[in-house]
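Each chain you see keeps its place in the complex, though not every chain is here.
Should a chain be cited, it is by its letter among A and B, assigned in written order, with residues numbered from 1 in that chain.
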């Protein structure tokens, strides 16, 4: 692990249900094109409101993945 | 949407169960007096402990709503 180089990208995922699902939804989309995702960091948690209730959560996360040599 | 003016207020909601429910509880109280709430941003997540367990979650959120013209 000591000679790896990682890249970090910033994604925003959404979910009507929970913060956790918003993260999972972002990863689900990202894994279609990115291999070797290793970790994420939650950078921001927001949400949109309809009729005075949470319509959906919106979580900004940074995702780190290994760059192939 | 380009000519709207919004106001943001800061609320703290509580829940014995989850971060999400603490946000919902804050919105439930706020919608009694505020119309047109549009989005929120989670600013701080804390909690209180009883007997070594989470007694309740306490989430500080900023809520943005449209000001009537």
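Rule of thumb we're sticking to: a residue touches a chain if its C-beta (ideal position, glycine included) is under 8 Å from a C-beta of that chain, and two chains touch if they have at least 3 such contacts.
Source: prediction; values computed, not measured.
Counting all copies of the one sequence in the full complex of this file gives 12, of which 2 are shown in place.
Operating definition for what follows: only the chains that are shown with their structure count from here on.
If you average the CA atoms of chain A and of chain B, the two centres end up 22 Å from each other. Interface residues of chain B facing chain A in the complex, by the touch rule stated above, are 18-20, 23-24, 27-28, 30-31, 37-42, 63.
Remark: chain A residues 17-19, 44-49, 51-54, 57 touch chain B in the complex.
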